[in-house]
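Everything below concerns the one structure shown next.
A protein chain is absent from this complex, but the other protein chains hold their places.
What follows is chain A.
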């Protein structure tokens, strides 16, 4: 082919990355179909798409984790084979993963040279790394303490170390996979400033995200992926969030949640002085007081790891705690024999856990087996001493239909459903129990936009039936869109409770960072 001559004609500067006709299939699933993009040097290129659209597969091909079935990769105009991540690093590509790949009990410096040591002795490498680290810090404004242990520094700092790791390996192209998922709004802003600085220094950045706002804020160009195909590549200045959302989903999407004002009634969940100490002896909840009324959604905001998970776990019955928790006036057992998931369900508490793959579902179980999960002792699922599998299957078929689970096949293993459909299976199971109190953690994490809309509607509908809902999410936008009141958690404590109507991201963001504003209005 005459690709090369074509390209030479086209531009004086070769694109930093050019992918041509990349295809990759996993079994019958075509994860990437004939994908072509070009990213010019010194730009930030966003890749946006629903979960399972093939973004991560595409980047994994670029980073050498997978081999494409078809297609070519050009780095700075040269055709490059990337059989493994070593080759990707050699080609100047650096990747910052969503889940950091850092050794917790190593220092920043040790992590940076890990895998890039020169020679058998550590000392010269460390000295060399220290020097170039200082230079990188100067060049890009990436200040870190080289001798701090990873476990002692914050998430934002850890991410900075990941970026430095890539830069230390002389990466000119940085790929960031969902970089803001674990950051507070302020930390995210800081990250974007760093990315801007890197761009002005001539680095090329690919940003994978599902957050439309980030795309609009920082990228120069954006590619939209849907079902393994690249549906469009546009200049960011020439598009709008609504258009991008439509390109992602393939139809018009409601970006806001339609809901009537809440009509809160009696207190359903009443928490006083709740404390949780984990196995390591660390106090995760340090005296929580919260109330949730029937007919309202209380959103719990906060950066991941500030005690929200423990709050859900102790209410869900699989974490012990002290203090008092009452549901409809009945005290829950927080330590003894009655402190398990079964007795919580008997109290009318349903729980959509934060991590559906680790907790909410057995990934190897069929959809129908998962529909009974946690409720497998229900009399309607029993026939004598045996389980009534036929009844469970019939129930699953009904629930799948009502919650629009696709494909509606009860015999498919949970792991073979997309994230959104897995979540719908869990949601159908918990909501259809008609609980008095619904605990729901990260309802739309890893869920595609189309399903987000549906899930939000279901949560609001349950509220309107007069149920109490405790919503935990690290997505501030989601908290603000769904909640009637918002509680912010920081370091195991409630920083404050606000009426959703009277607050904004800025105020909540400060509270999430642990800053209390004495002048802030008291909601509730």
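Going forward, a residue touches a chain if its C-beta (ideal position, glycine included) is under 8 Å from a C-beta of that chain, and two chains touch if they have at least 3 such contacts; residues count from 1.
Here is the rule we go by: contacts and distances are computed from a predicted model.
**Student:** One chain of this complex is not shown here; going by its UniProt record, which of these names is it: "Serine/threonine protein kinase", "NADH-quinone oxidoreductase subunit M", "sulfate adenylyltransferase" or "Nucleoside ABC transporter membrane protein"?
**Tutor:** "Nucleoside ABC transporter membrane protein"
**Student:** Of the listed residues A:76, A:322, A:389 or A:493, which contacts the missing chain in the full complex?
**Tutor:** With A:76, A:322, A:389 or A:493 as choices, the missing chain is touched by A:389.
**Student:** Pick from A:148, A:216 or A:232: which residue touches the chain that isn't shown?
**Tutor:** A:232
**Student:** Which of these, A:364, A:401, A:477 or A:504, touches the one chain of the complex that we don't see?
**Tutor:** Here the residue in touch with the unshown chain is A:364.
**Student:** Going by the contact rule already stated, which one of A:199, A:293 or A:345 would touch the omitted chain in the full complex?
**Tutor:** Touching the chain that is not displayed is residue A:345.
**Student:** Go through chain A and note every residue touching the omitted chain.
**Tutor:** Chain A touches the missing chain through residues 25, 27-28, 30, 33-38, 221, 229-235, 316-318, 340-345, 351, 353, 355, 358-365, 369, 372-374, 376-377, 382, 385-387, 389.
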